[in-house]
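The complex is shown incomplete by one protein chain, all other protein chains being positioned as in the whole.
The letters A, B and C name the chains in turn, as written, and every chain counts its residues from 1.
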Amino acid sequence: MSLTYLEAIREAQARALRDDPRVFIYGQDVGAFGGAFKATKNLAVEFPGRVIDSPISEDAMVGMAVGAAIEGMRPIVEMQFADFSLVGFNQIVNQAATLYWRTNVPCPITVRLPFGGTSGSGPFHSQSIEAIYAHYPGLIVLTPATVEDAYSMLLEAVALDDPVIFCEHKFLYYHLKAEKLPDEALPVGKARIAREGRDLTIATYSAMVHEAIEAAKELSGDGWEIEVVDLRSVKPLDTDTIVASVARTGKLLCVGEAWPWGGVTAEIISRVTAEGFGLLDAPPQRLNAKETPVPYHPNLWAAHRPTARSVAAAARNLLRQ
Amino acid sequence: MSLTYLEAIREAQARALRDDPRVFIYGQDVGAFGGAFKATKNLAVEFPGRVIDSPISEDAMVGMAVGAAIEGMRPIVEMQFADFSLVGFNQIVNQAATLYWRTNVPCPITVRLPFGGTSGSGPFHSQSIEAIYAHYPGLIVLTPATVEDAYSMLLEAVALDDPVIFCEHKFLYYHLKAEKLPDEALPVGKARIAREGRDLTIATYSAMVHEAIEAAKELSGDGWEIEVVDLRSVKPLDTDTIVASVARTGKLLCVGEAWPWGGVTAEIISRVTAEGFGLLDAPPQRLNAKETPVPYHPNLWAAHRPTARSVAAAARNLLRQ
Amino acid sequence: MLQTAFDTEPSLDAKEERDIYLSAFRFMLLARVLDDKLAALYRAGKIHGGVFLGRGQEALSTAVGISLREGDVFAPLIRDAAGRLAFGESVLDSVRTHMGSPHGPMRGRDGNVHRGRPREGLLPMISHLGAMISVVNGILLARRFQKKSGTVGAACIGEGATSTGAFHEALNQAAVEKLPLVLVIADNQYAYSTPKSRQFACDSLARKAPGYGVGVQTVDGTDLSECLKAAGAAISRARTGGGPQLIVANLLRLCGHGEHDVADYVDPKLMNSSLGRDCVKAAEEFLARRHWLDASQAAGLREDIVHEIEAAVAQAQREPAPDPFAEEWRAIASEHLCEGQPEHRRI
Partner (left out) sequence: MLQTAFDTEPSLDAKEERDIYLSAFRFMLLARVLDDKLAALYRAGKIHGGVFLGRGQEALSTAVGISLREGDVFAPLIRDAAGRLAFGESVLDSVRTHMGSPHGPMRGRDGNVHRGRPREGLLPMISHLGAMISVVNGILLARRFQKKSGTVGAACIGEGATSTGAFHEALNQAAVEKLPLVLVIADNQYAYSTPKSRQFACDSLARKAPGYGVGVQTVDGTDLSECLKAAGAAISRARTGGGPQLIVANLLRLCGHGEHDVADYVDPKLMNSSLGRDCVKAAEEFLARRHWLDASQAAGLREDIVHEIEAAVAQAQREPAPDPFAEEWRAIASEHLCEGQPEHRRI
């Protein structure tokens, strides 16, 4: 039996509902329909009354979750697309993210954001917006890149006492498969060495991990050994693992599918240069999406985001220095 | 006659209204009342019908401005506090910021955000949120630090064909004075050397420019000459001026009042290390607000944001390396 | 758009009336056939991304588009192929945008229903529901500033989108400013899979109008006559200073949410009810009863329409795809402030 990334997300939710009576799911079309992407398929039947269709009201959806969390529940909110969470932005960053600090009452909500680009989805169904959430104190921002992490990190998200922005990549939903669900996992907050190497470190996350691995394979044909660090969580960010990798390789390329300005890649470079400046023997570089909205046409889209090819090119550039 | 930063903003709006019939102002209490901070004082009388009180509807306020801009107007939207713009976030980043790229029709709106901390204002009237706007393609984000810049940059903001997020610092509103309004000014996109030096570059913006200058003065007592770069505009960011300064000093400290993760300071460090790595003879550092909401009590607030004192301490640390 | 419409002429003579109905029917059929074609292209894998159809909503949508005049503003949503055509959008704009052609109005940057020509009064929707209404308000306010009177702005929306804060803020804003906004709610019983009982708790959305202080009409959205009359009246009232007008139309979405959706959640009772009536068929029957269009004329009309659409598809398919290397990759109009990609700068 093999499972997709999407099925892992469904399984994690099923398990959370099964194991913890405080868990419920709230979102548009999540009930009988099973969600726009089928991430809650059959859950309304398996867990009657606990998988609730919401009106098209992202602001109130998040507010509702915060209230339920205050009362001891562990709501999971599904945004139909990450892009639409922006309508609920205020409740996330000002209500959910400030509650614990202001009142000492934790706010254990999980907001699931189907995010990232897929071909033909255009400017409003493709955004990678982890950085704007990570900018705010009070939030945990997770970006699983594998089927196993999608499962274990979503379970951990629901168990955590803080608001978690769970960024699940739509491009990985169906593409990525695993043989089985994991029994154990790295905890949230720890990055993972996705591929070992000694010539250059690529620090990246989510769908870009796979582009980076692809690029690393290509470069291995030329004798280069590229280390790929899968961040897993962009907030907190496991600087130690990245710095340790850079200590081995001396070179750092940060890759993100999001826009460059103030993104995860900028945050990594700031940290690594502050903490591991002496380890770098070339300027750390970043590769991001282009500075425009995400285009609709597949040709434009493929050029807008980093790909194995452009990652390999950027890596080569850096290796040459 | 001397003018405050706030009066300069009022004067710029008066002049924009006078010189350009396409300009109008829309915001809560901006009409007869003259705005929560009096930035539109008397303008409703001087320019009847062109300074309009809006309902408490930030989303619709921005949408309205975009529509008017499509029709050739040049609206200025006043948010009562920057923090409340988050309710209108979607219209700013998804409607205004994408219009030109999608349709070739420019979107000349100016959104004025009274931002930044003042003593006793607490978590929801103090935020520095320039980074989340700068993250999105399609926006210009300005952060004037002086009376002169408040005036000239606001005029330029209104004249620009793009949506401008105009971050005016509330702490500077009354504190900062100038003898007269400027006749000429650096254009948007150019940083300014606020103080010359040779030992270390502090790159900063808005209210922190004054803390940095204060710190530089303190350090000059010890014989250190600190160069302070006032970014003026955080998007676009004048990397050339910063890199040129670092070429002179070899050391970089980035200071921002916003939260650290993915902020302006992270963006600067990423750029400078990518473009001027060889110029740095110590790890570039950043100093930001602490990673919590902005506290209410003056003692906590003073410790939460960088001050001349903490800037000086960070600079000393870096100078010692 | 028509020169003569229900909103301008209080009493039309028989010929004018017939012309309007024939014209409206033509747009309805054009939209239906175009939708069918887009669905076929989607199934054949020729369209990337989603395809969203207006099946069952052609009468309402056409009535709005056709009742607007040149200079008016129209903000259609995903089910308004018919209204767009009636307002003056070309078939080619639709096909090109679905195909991502660089010659379309969105140049491959945005796709499918996300298209328009803002300078010609046709607003390109963003996906966030409710977000276009306040933009229409802004255009109408600008016209007031510019002393251009007599124009109207129409915005279409589904019943599900009335749950958004954006809808509320914008309708209220229009009411406060007494703008000539016509807001058309197609209550098609579902928002994606969600039945309206999970979306609001009043018996009809028309109940909302007094709370905003705006005019309202409720119509059978499957009936072209009712739609034409209501749209004409609302637009006329808005045009003559009556402030915002709401139209609530009852109908049923006769397709999936998008073409990927088989919509097996739709209650069969609704399909068999009068809500489930196919407005295109009903309009054709109406025209036949009035002897304005007989079977062979209808067949001829359909044939013309099929040709027009095939031609547009053929043209768009011949066009090159957008070239990423020719793209400017610039999101701001102020060229001098454009920084380019950080990674493309010197190292």
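To be clear about the criterion, a contact is a pair of C-beta atoms (placed from the backbone, for glycine too) under 8 Å apart; a residue touches a chain by one contact, two chains touch by 3 or more.
The structure displayed is predicted, hence computed values, not measured ones.
Asks: For the chain omitted from this view, which of the shown chains does it touch?
Replies: Over the full assembly, the chain not pictured touches A, B, C.
Asks: For the chain that's not shown, point to the residue among A:Lys38, A:Arg102, A:Arg248 or A:Arg316 touching it.
Replies: Answer from the full complex: A:Arg102 touches the omitted chain.
Asks: Which one, B:Leu6, B:Val23, B:Val66 or B:Val87, makes contact with the chain that was left out?
Replies: B:Val87
Asks: From the listed residues A:Gly122, A:Gly138 or A:Pro293, report the one that touches the chain absent from this view.
Replies: A:Gly138
Asks: By the contact definition given up top, give the residues of subunit B that touch the hidden chain.
Replies: Subunit B touches the missing chain through residues 28-29, 31-33, 36, 53-57, 59, 81, 83-84, 86-87, 119-125, 260, 283, 285-288, 290-293, 295-300, 302-304, 314, 317, 321.
Asks: List every residue of subunit C that touches the chain not included in the displayed model.
Replies: Touching the chain left out of view, subunit C contributes residues 163-169, 172-173, 175-176, 178, 197-203, 205, 207-214, 243.
Asks: Quickly run down the residues of subunit A that touch the omitted chain.
Replies: Contact residues on subunit A toward the absent chain are 24, 49-50, 54-55, 57, 59-73, 75, 90-91, 94-95, 97-103, 105-107, 137-140, 160-162, 188-189, 236-237, 239, 270-271, 274-275.
By our rule, only the chains that are shown with their structure count from here on.
Asks: Mind having a look at which chain is the central one, using mean CA positions?
Replies: Chain A is the most central one.
Asks: With centres defined by CA atoms only, which chain is the most remote from subunit B?
Replies: C
Asks: Please work out the Cα centroid separation of subunit B and subunit C, and write it as a whole number of Å.
Replies: The separation of the two C-alpha centroids amounts to 40 Å.
Asks: Would you mind pulling out the distance in Å between where the CA atoms of subunit A average out and where those of subunit B do?
Replies: From the centre of subunit A to the centre of subunit B is 30 Å.
Asks: Using the average of all C-alpha atoms in each chain as its centre, how far is it in Å between subunit A and subunit C?
Replies: It comes to 36 Å between the two C-alpha centres.
Asks: What residues in subunit A touch two or more of the other chains?
Replies: 83, 86-87, 123-124, 283, 285-286, 291-293
Asks: By the touch rule stated above, which residues of subunit C touch at least two different other chains?
Replies: 106, 109-110, 114, 126, 128, 165-166, 330-331, 339, 342-343, 347
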